[in-house]
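Everything below concerns the one structure shown next.
Note that this complex is displayed minus one protein chain, with the remaining chains in position.
Here is chain A:
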Amino acid sequence: MSRATKLHKTSWCALRQFQQYRTKANFSPSIASRNELFAQEQLRQRDAVGRIDKIEVRYLGLPEDVTLVMNNHISTPFNCAQHLSEGHCRRSALALIDGSFPWDMHRPLQESCTLQLLNFNVSEPHVVNKAFWRTCSFMLGAALTRAFKTEANLQLHSFPGPNIKSGSFIHDIVLETQNWQPSKSEMRAISAEMIRLAAQDLRIERLDVQLEIAQEIFKDSKYKSEQLPSIAQQNNGRVSLYRLGDHIDISRGPMVASTHFLGKCTVSAAHKLADEGSAGAFYRIQGVALPCGFKLSHVAYGLLEERSQKLNPARLPHEPFEEQQQFQLS
C-alpha cells in the first residue's frame, strides 16, 4: 500500500471519529453545554494571564539535568518534556515539582521550580500508582456514560480516594432500576469501552474553577451539585475539574497525562449498595487495571480479577458523613 493511501486512511479514520464525537456531543445537550462552559472558562483563564513572564524550570533526570526557560501560567510539564524528547512525552505519566508535589502533566506551572518526570517504572512509584488508580475511576465514569443508554437514567455520584491495596478501583453511580444484575457480557462491554478510551489516547485536562462556575457546569446533576459547596469550602472556594474527551468530573487530582497509560483492564463487578428514592438505587462499579507495558500471566491476573469482585470497603455514597473532612472527594 502506498504511503498516500495510508495517510488517507488514517486521516479518514480520525475524521470519522471526530464526526462520531460531534454527533454524540450533539446528542446529549447537557454534555455539550458542560463542555462549552469548560472550554469558555479554559479560554478565559488563558486570556487572563496577560503579560507573559518567564520562569526557570530545573529539570532533574535523564538524559541530563538542564534548566529550561518556560512561560509562567502557560507552560506545562508536558511542554518541558517536549524539549527533551518524544520518548519523555510519551512515557511520562506524572510530574513531580520541587521533589515532593505531584503535578499533572497538562497543568500550567505557577513558578520557578525543579521538575522530575515520573513513569510507572521508577523505584518509588507510589504517587504515580495512586494517580493511575484515580484516573481509572475517572475513566470508568466516562466509560459508563458512554455505555448506558439514556433510558437507564445513569447519574454518576462520586468516586472515593484511590486505595490500591483494596484491589479494585471504584465508581459509585445511581441507576433508575433497583434490581440490575449485570451479566458477564454486559461487564465485558463496559471493559471494552474502557479499552476503547485507552486506544483513543485522550488527553486528561485539569481546570481549577470558582464554585459558581462549577455549579453552573453541574447544574443538571443532582448529586454533584450537592457535593460542590463542601468541596469548595475546603479548597478556598475553588473546585478542580478534570476533562477527558467530552466527560467532565470533579476530582482533587492529580491524574496521569493521557488515557493511553491504561493497559490491561477489567470491569469486574457491580454491587447494589442501597435504594435511592422510589425507583433508583446506588451501585458500586468495581474493576482492576494495569498500566500499559506491564505484563502479567493470565493466571496471576485472574487472581487479581477475582479479588476485585469483592465489595470494596471504601466510604459508601449514601451514608452521612460525621466529619466534613472526610467528604473531600478524591
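Here, a contact is a pair of C-beta atoms (placed from the backbone, for glycine too) under 8 Å apart; a residue touches a chain by one contact, two chains touch by 3 or more; residues count from 1.
Going forward, contacts and distances are computed from a predicted model.
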(request) Would you mind picking the UniProt name of the chain not drawn here, from "E3 UFM1-protein ligase 1 homolog", "YIP4-like protein", "GPI-anchor transamidase component GPAA1" or "Large ribosomal subunit protein bL17m"? (result) "Large ribosomal subunit protein bL17m"
(message) Please identify which residue in A:165, A:184 or A:298 touches the non-displayed chain.
(response) A:165
(message) Can you tell me which of A:62, A:199, A:279 or A:296 touches the chain that was removed from the display?
(response) A:296
(request) Touching the absent chain in the whole complex: find that residue among A:125, A:161, A:182 or A:280. (result) A:125
(message) Touching the absent chain: which residues on chain A qualify?
(response) 87, 120-121, 123-126, 129, 132, 164-167, 288, 290-291, 294-296, 300, 303-304, 307
